[in-house]
Every structure is written in C-alpha cells, then in structure tokens.
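The complex is shown incomplete by one protein chain, all other protein chains being positioned as in the whole.
Entry: chain A
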C-alpha cells in the first residue's frame, strides 16, 4: 500500500527470462497399487511434454519467481505498470523512467502525457537497458498527473539494483623467440549460475595476426561441443599472435608494439539471457632486444645418442656499428660441442646477418638443453651468452624404443621454441 494517498499506483517487475517448468515425474507400473493413476496424473499435467513425460525439460514458460542477479554487460529489462486505483478518471498522466548510476543519470523512457486514464486502465512501459557500469543503480520512476481539482501532482518511486561483475579475465603474455606472442587468457565465471560461453574472441590490433590455439586440427573447439562454465570454473584460452611482416623486419618497431588487442566475450545463461563484455586494450611487456640476436633457424627435435647433429641459427647485428665477433663454446651438460672454440667470425655490418651451423654430439640420453654459446665483441669486449638455447631429445639407437619415446615426447617440439621473457 502507498504511504501517501495517490490516485495512481505504480508497480515494477524485473523481466528476466522465464524458465521452463516441468512436472514431478512420479510413475508406477500397472501392477502397483495406484495402478495407472500416478501416470495419468503426470500425463494430465500441463507442464508435462506429451510423449516424454518422465523427462523434466518442459515447454511451459514460468515467470521468474525469485530475484535474479544482474551482471555487467547484461540487459536490464523491467515492466513498469501505472494503474488508476480510483473510481474516477485521472488526467494528464505522464511517466518518466530514469536510471541513476554512480556516474550518470540515463533517461530510459518518457511517456507523453495521457489525457485521460480511466479506472482500471493502465500505462504499460517495458524498458531495456544494457548495463555498462558495476555497482548500485537506482531505477527512478516518476509519475505526474492532475488530481481531482486539476492540481498537478507527482510522486516518485526508487528501486535499487546492484550490478555485479560476471567474469574475471586474467591474461599472461609470452614473447617467443620467433617474435610470435602467445597470449594466455583465463576466463572465470564469477556469476552464481552456470554460463555458456557463446563467443570468446581476441580482436587483435592491426599489428598482429591472431591464430586461436583452442581449435582442434579436425575442427571444433577443444572444450567440446559447448563451452559451459560452472560457477567459479575457469576456461583457459591460448592465442598465437604473429607480428605483421613490416613489424618483424624492424626490431625497434617490434619492441614498440605493445598494444595487442582486446577480448570480446559473449555469454548466455537461462533461456538465452545474453551478456557481453569487452576488455580494455591488452598490453604486452615489450621484448628487449640485445645488440645481437641469435635466432634458431633449424634444429632436430630428436637426435641419436653419440651421433653428431647440426643446428642452424642466424646471427643479426642490431647495433649501429659493425661488429667483430668471436664465437666460443663452453661445456654443456650431457652433450659436447664438436666445434673449434674461439673462431673469429666475419665482420658484421649493422642490420647484417650471418648464418651459422653448429655441430654437437649427445652423450647422455633424455631431454637435453643446449647451452654455452658465447659471442664476444672484440671491439668493446662485451660477451653475449646464450644458455638453455634449445632443447633436443636424445634417444638410444633402438628403433622400437625410439618410436615409443617419440610418441611420449612429441609435445616438446612446439614448446621448446617458446622462451619466457
């Protein structure tokens, strides 16, 4: 009941999606005491689906019966009903609906004055608004009309709405040796119910080309048919960003490219209730490039014990001056170099490159890391070290055993080129 006496009444109902009602499927066999009576009661229940009464996925729409949270990115919908509570007509009825957030006041609906509202007549307003702020929102409904003696009267009602955060997105960047950038994103459902992730996309800036690593070779998501997230559950996405060709040509430009892009996430919950969020621009920590860069071109994943192998790499001079370098190799665990240490390389002009081919012999089987490359700039006596440079898997020369090991360890191939910076 209204605390003040007004000729009009106002009610507000939040229009969240209806749910699908189902009966309580209690059945029995003909031989049981209730005979067919329980089955008949079930069949006659209007919420039961004919032909599949015992499965509780009905067709009967049930209006929301309990308050549902509202989350950032969802659409807030409400039914506002203004009714004439008297036995006489009321004149010039106008309704104004606003939404007050912590930062602004948004007009949602303005109903032009209705000259005459007869008894039992209503003003019906349905509003929709996509919420873009977290925190307290206040729905302000203002009704103005002319009372019995033509005096303008008005009243206001306030409804508080708490907008919550639906998702937690955590990101991590990995700058790979190959100049690719790997982005790992953890999307956590922090709503109170399960959600369906309809779309998780990385809108990359023009500087990078995106490839999602979340799809299987044969197509389809690695998360199965549906990406459902229970409350508090997290889904992990991985993207590979390759720098634009122009960018990779110039390390200065490349290290300056920190804007990676933003996530665009669309989720759905009960009966298609939709929410959409975009993260802010994601920034990577730019890789720092030394004056010289040693970049692996070609190397084997698997090598045989005690058999020499080669790997190729490219040396680039990033500095502004010509370098005279000495290449030496130091002791490396489980593997030995088959090179002359301390050999002098050809002078390397700025931006110039030279390809190197190095030879090693593995001595111990297993996963081995290659370390111990030293490049000394003879001009300013600066040493550049390259340790844990690449990994190879050393196998015993036994065909059968090798195949087995190869299966187990296949995965290292992709990982070994990524270097965390």
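Criterion: a residue touches a chain if its C-beta (ideal position, glycine included) is under 8 Å from a C-beta of that chain, and two chains touch if they have at least 3 such contacts; residues count from 1.
Criterion: contacts and distances are computed from a predicted model.
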{"item": "Record-based protein name (UniProt) of the chain missing from this complex, from \"Trafficking protein particle complex subunit 12\", \"Mannan polymerase II complex ANP1 subunit\", \"Transmembrane protein 237\" or \"Ribosomal RNA-processing protein 40\"", "value": "\"Trafficking protein particle complex subunit 12\""}
{"item": "Selected residue (touches chain absent from view) among A:67, A:112 or A:224", "value": "A:224"}
{"item": "Selected residue (touches chain absent from view) among A:110, A:126, A:215 or A:249", "value": "A:126"}
{"item": "Residue among A:198, A:291 or A:339 that touches the chain left out of view", "value": "A:198"}
{"item": "Those residues of chain A which, in the complete complex, touch the missing chain", "value": "1, 9, 11, 13, 15, 17-21, 24-41, 43-47, 49-52, 54-63, 65, 79, 81, 83, 85, 120, 122, 124-126, 193-196, 198, 224-226, 228, 230, 267-274"}
